[in-house]
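Every protein chain but one is kept in place in this view of the complex.
Order of writing sets the chain letters: A and B. Residues in each chain are counted from 1.
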Amino acid sequence: MAPAARISERARDQAAFWVSLAVLLLVCSLYPAVSGGGVAGVSFPSVMPPFGLSFRADLLSFTLGLITALIWVLVSLYSWEYMLHEGDRTRFYAFLLLTLGGCLGTVMAGDLITLYLFFEVMSLAAFVLVVHDGTPQAMRAGYLYLLMTIGGALALFFGIIVVYRLTGSVALTVPGTLPAASGLPFAAFLALLAGFGMKAGMVPLHIWLPEAHPVAPSPASALLSGIMIKIGAYGLIRVIYNLFDPASVGNAGWNQIVLVLGAITTIWGSVLAIAQTDLKRRLAYSSIGQMGYVLIGLALLSGRALTGDVFHILSHAVMKSCLFLTSGAIILQTGRRTIEELKGVAKEMPVTMGAFTAAAFAMIGLPPFNGFLSKWIIGLGALDAGRAFYTVILLLSSFLNAVYYFPIIVNAYFKPPAEEAIPRREVGYTMLVPMVTLAVLTVLFDVLPRNLPLELAQATAAAVFKAGGGLL
Amino acid sequence: MTELLGKLYHNGFYATAAILFLTGFYIVLADNHLIKKVIGINVMESAVFLIFVATGYVEGGRAPILTAPPGPGGYINPVPSALILTGIVVSVSVTAFSLALVSRIYQHYGTVDVDELARRRGPEP
Partner (left out) sequence: MTSPVSHLGVLVVIVPLLAAYCAELPWQAWRRASLRLATVTAAAVFGFCVLLAAQVMQKGALLYAIGGRPAPWGIEFLIDPVAAYLLLGLSGIFFLVALFAEDELEAEIGEAGLPHFSALYLLLEAALLGLVATNDLFNTFVFLEISAIAAVGLVALKNDRLSIEAAYRYLILSTLGSGAFLFAIALLYAVTGHLNLEYLKQALAPALASYPLSVAAALAMLLLGLMVKAALYPLHIWLPDAHAAAPTPSSAILSGVVVEAYALVLLKLVLHLFPAPVAASSAWRLPVLWASTAAIFAGSLAAIREDDIKKMLAYSTVSQVGYLLLGVGLLSRSGLLGSLLHVLNHAVVKAMLFLAAGAIIRSTGRRRVSEWQGVGLQAPLPAAAFAVGALSMVGIPPLNGFISKWYLSLGALEARMPLYLWVVLLSSLLNAAYYIPVVVRCFLTPARAGLKAPSRPASATAPLLVLALATLLMGLFPSVQLGLVGRTVAAWAAR
């Protein structure tokens, strides 16, 4: 709804922040309409007939929209200072908002065509963010990203057109109209899986991610890793629960594909993360590993797993953006990009490093951080679904996470700095506030006496299952 | 064999037209001389004109001038002839135009041979 109108606004530093904030408030205002599992929708049938453009918000859209807008607000605040050392700021902010419009349009889309449209807008706008620096390295990564994006878009297009051919409609409102047994729907499913899985960094379609995320300016990396890959997961949830229905997907065994790919993604991402020496690359590989959880969670087809899944989407958005923002701050102040060079950095930038540590602990899944809770719930969900194997995968990956996050922290706190440390060269408040907010959120998400995000996730999962025809 | 020859004789216009058409086509495609290509086009088009006019021909017919009496076969069909007049005009203008282009090519390159042209143009810039 609102985002499309928002993107055209004159975009400069403050404007981007206020626009994002306005969008956040608008998203919040949707809550009463969707809280009871209701659906708010508006459609423009005269645009792009015969399908029309339609928007539709249910609890899942609301949840995703909320976290998107929240992270955006914090990131645009952070960008005020961070982007001062980058050129072409007008372009950056314009495309930052365009990407926001694309993300929200995608999660609020009421039919596949609208979803496809905004998905494309988001992907193409994000390309401009990725190549912002204009270095040869960034351009190379950008082209890979673009190639994968367009390839993924074609896969989506294929899936959508097959769905349209089979059902005569592209609406996302009637689940289970597709027979889930024969060849053509399966082809459509695979195509949609490839299209959205590509965006979600699913192995083997992940290759663009570790190239594109690190080269982008850090605020953009935070958004790419924190939000945009989740939009891919969102698309998969819609496909499995709203387009097909979980019961028939389960009967046909298609979720097995996603599960196996999810498991591979988890392990592969974590193992490769260990091998990285560049801080942002390590974080990017870690994102791949974490998306593996999300894939597993959504494909287990159990209510609890989906709750954990949605909760993990929320928590990972918070912690990964926190990690990228803090590493951006470190790179900005010290110019050091590799983990080896981080020795003693905690003395120079204690607050930043504190936030980093909190988020890293959350990543590993230590209590009392939110990562612990989401893994716990997905793990229980796996047991619910009778697939203990995936619980083991989760545990194993937690261990791997520890292997690659602890050295960073140890380096930062306990190793003597290589050169003369400059005490207290912390970044400004506009950058500190978003980082600290996110770090605090990682704790709050776990220890709140009444865990609102968790309840939201539960309600969302319940609503999704109800719309998807039971099974809970 | 005789039957085939007889058929050919009775369809003489068509056989001739087919031979002319193919000859012209071959010249256009195979000959290296730019002006000969234009001639080939003309040969080809006369084939088409022939076949077109032949469709209106009536054995023993006469030109449909209504004040004159019809021949033993009545009048011939005037429509194809009229159309082909238009066709000939078109063909003449195309020929003139292509000859003009050929002379320009000759001014620029000093040759009207396709291979020679390619050689003088040199490798792709």
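In this section, a contact is a pair of C-beta atoms (placed from the backbone, for glycine too) under 8 Å apart; a residue touches a chain by one contact, two chains touch by 3 or more.
Not measured: the values here are computed from a predicted model.
The shown chains contacted by the absent chain are A, B, with contact judged over the whole complex. Of the candidate positions A:I150, A:L190, A:L396 or A:A462, contact with the hidden chain is made by A:I150.
Of the options B:I19, B:A63 or B:L101, the residue whose C-beta touches the omitted chain is B:L101. Among A:L124, A:I207, A:I331 or A:L444, only A:L124 touches the chain that is left out of the view.
Looking at chain B, the residues touching the absent chain are 21, 24-25, 28, 34, 37-38, 41, 44-45, 47-48, 51-52, 55, 79-80, 83, 86-87, 90, 93-94, 97-98, 101-102, 104-105, 108-109, 117, 121. Remark: the residues of chain A touching the chain excluded from display are 46-50, 113, 116-117, 120, 124, 128, 131, 134, 139, 142-143, 146-147, 150-151, 153-154, 157-158, 161-162, 164-165.
Keep in mind that, in the parts below, only the chains that are shown with their structure count from here on.
Centroid to centroid, with C-alpha atoms defining each point, chain A and chain B lie 70 Å apart.
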